[in-house]
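Scroll down for the structure; my scribbles are underneath it.
Every protein chain of the complex appears in place save one, which is left out.
Note that the chains are named A, B and C in the order they appear, and that numbering of residues resets to 1 at the start of each chain.
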Amino acid sequence: MSEPRPAATAPVGAVSPGAPASAFSRSEMMIVAAARELAGQRVCFVGVGLPNIAVNLARLTVAPELELVYESGAYGAKPARLPLSIGDPTIVTGATAVVSMFELFSFYLQGGLVDVGFLGAAQIDRFGNINSTVIGEYEHPKTRLPGSGGACEIAINARQVFVIMRQSKRSFVDRIDFRTSPGNLGGAEAAARIRSEEGWLGSGPSVVVTDLGIYHFDESGEMRLDSLHPGATLEQVRETMGWQARVAEPLAVTPTPTPEELRLIREQLDPEGAYTK
Amino acid sequence: MSEPRPAATAPVGAVSPGAPASAFSRSEMMIVAAARELAGQRVCFVGVGLPNIAVNLARLTVAPELELVYESGAYGAKPARLPLSIGDPTIVTGATAVVSMFELFSFYLQGGLVDVGFLGAAQIDRFGNINSTVIGEYEHPKTRLPGSGGACEIAINARQVFVIMRQSKRSFVDRIDFRTSPGNLGGAEAAARIRSEEGWLGSGPSVVVTDLGIYHFDESGEMRLDSLHPGATLEQVRETMGWQARVAEPLAVTPTPTPEELRLIREQLDPEGAYTK
Amino acid sequence: MSKVKSMRDAVAANVHDGDVVAIEGFTHLICFAAGHEIIRQRKRDLTLARLTPDLIYDQMVAAGVARKLVFSWLGNPGVGGLHAIRRRVEDADPAPLELEEYSHFGMVGRYTAGASNLPFFPLRSYFETDLPKANPLIRPIKSPYGDETVYAVPPLKPDVTVVHAQRADADGNTQMWGLLGCQKEAAFAAERVIVVVEELVDEAVIRADPNRTVFPGLIVDAVVVEPFGAHPSYVQGAYDRDNRFYRDWDAIAREAATTQAWLDEWVYGVSGRSEYVDKLGAERVASLKPSGEAPSGSVDYGVYK
Partner (left out) sequence: MSKVKSMRDAVAANVHDGDVVAIEGFTHLICFAAGHEIIRQRKRDLTLARLTPDLIYDQMVAAGVARKLVFSWLGNPGVGGLHAIRRRVEDADPAPLELEEYSHFGMVGRYTAGASNLPFFPLRSYFETDLPKANPLIRPIKSPYGDETVYAVPPLKPDVTVVHAQRADADGNTQMWGLLGCQKEAAFAAERVIVVVEELVDEAVIRADPNRTVFPGLIVDAVVVEPFGAHPSYVQGAYDRDNRFYRDWDAIAREAATTQAWLDEWVYGVSGRSEYVDKLGAERVASLKPSGEAPSGSVDYGVYK
């Protein structure tokens, strides 16, 4: 499993155009921002929690053709409720296909059929390399995290990777303690060369959505803040990163969630507010 | 597919104890002899034609627990009629399991679950090495035969191999033109060493049933005539082999088919006499 | 968006001269209808891949569409040889035919590697045989654990795979039962996939039993609805294998002239499968009906809201 843990959320204080910023939570903003990035995508490998809500929101809005793949073996799932785990029975009933994990990982993922894979992370570096294994030394960990699950093969084989995570000095770090999932390695040039030489199908991370903004990767393979969420400040961004932030000029402001997006999240996708309160 | 072609058959002329030899065909004798060799076996990889009748006869007589595996993917088949091909729909309906060929070859055969595999042959040598690929040179064949099908992996992975074929100077040869399926290679000692070094699960050929008699393999890995079918002579045996026959002392005479064995073949297993007339 | 096409359009759009084509199905679900349409469209220089070339490739080779076979067992199961192919292999009559030969498991491993984007597939086969000499693409590979060596086969990625099945929906989500052969692996390995079905069903039928789906519409380029399209092969639950035709073919194919006459009458002489079925006649078709029903029974997936 590669799901990020549900992020604790907090209302955003400042005011911005569109829906009043106080009217939605930071998690809702993350979900909406991630969903919009899925416009035009076809096959998405879903993690549980925020990615699951984001992907389902995209299917109901910008990406009606989106097919959901769960590493547990369900393809074309249409969950009737928000699943707590990625193996919930609701992703099976009414799915297009339910297959063994051998088949899912061999033919769907490694075979190159997945357009977007979602990853969460305990630590990420400026090049989008991800650690979800340990904090501290591997042999004597300070904190033992879940480990790869399918994350390392998603990072290598999904055509592109979306990351959703909250940013903090502990998570956006200069050096990750363990590389579980490769991103742009030491930079775009080396990454492109290695990915091609080793025959990876994936081109690596393309988007990082946090509680503060949206990042893409520039020509050098480094994360660049392209859009700041309403209510978030550049200062907050800089305070929650272990490296010197690259910021797009001009820097966009993420459009606030529309009333329809919020309605879908609150009434249909997460009525109990498990992930979005 | 590894089935031998249906053998043309001829009534046996000479008289022997039990059922009168003229009362059954040479093919019936071969089937009965092969079936009896299956006593105590559990899982049998079936070829079509004579092996199919032999295996079904064994299931109804000496080996009631016998499970039939067809390389087409059926396990625990209970064919309601004699199938012409090993992919007949009658082996599917009512089978215990029907699986992909990947699974059949990976988990059942290569995984070591098959006790006995049946092979036919265009040519066999004294060590039980088999050719079912070409007569003549590979690049410029005099006769192009079917090729391996599953035969080469059966020879390597089935715990033991049974061969059913008619013997003649053209089929029992000093040197086979092409080794499709390994038997005892150049002799028992080398074969045992190589099978162990290379991790083969199979111990190789154990029985060859022909229209004239029953062969097992001696300590040197060579075929030895252990039983002569009623009506057949040692002279016939020697005239239809490309090497100096080894003959057991004392040489047994194969017990004739019992009335019940003949009834099962004629009324139930091959009522049209497609393989046994 | 529906992918339903006529066989003519599906073949015209997806099969090109020089392609590697796999019409798979182990005895079961062999799509003769597609093979015949490829003959009618006079495709050339195809490489034909199949575990068992069977009558379908004997016919296609006789019709001159192929320059090469990739296979593991070359025969008419239970009957004998494939004479049109043997003429080309043994006598280069009317032209040579290139052969690339594996074992069954080797072919299955090749499709599996192709479907999985692996550079090779390992198997315990070929030890001490002449097959690696006959085909240098069968190569030893050393295990990184201990001293063991096994054999590898390279991936097979057809340009187009044709799969016959009991049913699919308009998007190409496909279900089959009975012998599965390596249809799934051959489809996932292919650049393009044509699915030919006995019955077009609503998406809801597929979604009611998702474990029965062999592959999703995602990998499918065309869905052709062509009942009886597998004859003289068979479709579990729908019609029987026409063993009489398999036996008859042995005599037909023994001579080039009778083979061509058969192609003229049964392939070039009909516009497509429905005319072929008419020509076959109601009696022959009826004789291939199963003698009774054998229902699988239904299982419950449960509603989870």
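Here is the rule we use: a contact is a pair of C-beta atoms (placed from the backbone, for glycine too) under 8 Å apart; a residue touches a chain by one contact, two chains touch by 3 or more.
The structure presented is a predicted model; accordingly, all values stated were derived computationally and were not measured.
Judged over the whole assembly, touch between the missing chain and the shown ones holds for A, B, C. Screening A:40, A:199 or A:259 against the full complex identifies A:199 as the residue touching the chain left out.
Seen across the whole complex, the unshown chain contacts subunit B at 42-43, 67, 74-76, 78, 80-81, 88-90, 92-99, 103, 106-107, 110-113, 157, 199, 201.
Touching the omitted chain from subunit A are residues 1-3, 5-6, 48-49, 71-74, 83-89, 92-94, 98-102, 105-106, 109-110, 133, 138, 141-153, 156-157, 178-182, 185, 194, 198-201. Contact between subunit C and the unshown chain involves residues 117-124, 137, 139-141, 143-146, 148, 150, 152, 154, 166, 177-178, 180, 205, 208-209, 211-212, 236-238, 240, 290-305.
Here is the rule we use: only the chains that are shown with their structure count from here on.
If each chain is drawn as a node and touching chains are joined, the picture is a simple open line. Interface comparison, A-C against B-C: more C-beta pairs in contact at B-C. One finds 59 Å separating the Cα centroids of subunit A and subunit B. In terms of their C-alpha centroids, the spacing between subunit A and subunit C amounts to 41 Å. The distance from the centre of subunit B to the centre of subunit C, with each centre set as the mean of the Cα atoms, comes to 29 Å.
Chain contacts: subunit A has no residue touching two or more partner chains.
Within subunit C, contacts with two or more other chains are made by residues 112, 184-185.
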